[in-house]
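Removed: one protein chain of the complex. Kept in place: all other protein chains.
And then chain A:
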Amino acid sequence: MASLFSASLPSSDPSYSFNQAPTTASEPRQHAFYPYTDNGGSTLGISGADFTIIAGDTRSTSGYNINTRYAPKLFKIGGDGPNNENARIVLSVVGFAADGRALKERLDTVVKMYKYQHGKDISVHACAQRLSHLLYNKRFFPFYVTAILGGVDDEGKGALYSYDPVGSYEREQCRAAGAAASLIMPFLDNQVNLKNQYDPNSGPGLEKKPREAQPLPRETVEQLVKDAFTSAVERHIEVGDGLQTMIITKDGIQETYSPLKKD
């Protein structure tokens, strides 16, 4: 009990000669149930000209324990049947895994119902807004997750949406989330959006022009994702074991798994 304050405060009242005052043993104790936990892990999404890549490590933790070395954080949304065949949207959730699972199941149901009711697949844009509503619906008992949604938009461009736990969302080029987000995100700012990089031939000193960010080719992006995660694994204890990636193109979702350090 960290809340028991035992040091004696200076006062004029007679006090105990020993420094710990006796406490009432049978004092009623507030024992609250806390409905959240953190299962660690990290996710990352980058959108390209005609594809989106979403990646996440597969470690699940509670405290200093590893629950399992393989617990996927990436889920295909929509498509057919329980295995989401022919799906075109990927949701990644990191934070409290039970809430993540619940959110994924709700979104998957919504997207499948959309197809039954409208006779066509939902667009990523519409799915993104619906996800925001699902999160905000639990505004006062939130899903404790950071979600990233990826797909290919109506124009065939890579689409990536990132969320906060209560549904505030934004379309972006790249986003890292979870335990190692603060380690990965600055690296992405620099390597994807070319922040703080200037064209060396564009003039002297402060007159140098910032480099313009262009959509990156797929090989480059895959390498960035790998480097981001191997770096995060080195410096964050909750990240490791395996790297699951899903690449969404107009042709479907390509899934890969590669090992990460297990220490």
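Before moving on, here are some points about what is shown:
Basically, a contact is a pair of C-beta atoms (placed from the backbone, for glycine too) under 8 Å apart; a residue touches a chain by one contact, two chains touch by 3 or more; residues count from 1.
Simple rule for what comes next: contacts and distances are computed from a predicted model.
A chain of the complex is left out here; the name its UniProt entry carries, from "Proteasome subunit beta", "tRNA (adenine(58)-N(1))-methyltransferase non-catalytic subunit TRM6", "Nuclear cap-binding protein subunit 1" or "Glutathione transferase omega-1", is "Proteasome subunit beta". Interface note: of A:T68, A:T109 or A:Q254, the residue touching the hidden chain in the full complex is A:T68. In the complete assembly, the contact with the undisplayed chain comes from A:A97, out of A:I53, A:A97 or A:V111. Contact residues of chain A toward the unshown chain are 31-33, 35-37, 39, 60, 62, 65-71, 96-98, 101-102, 141.
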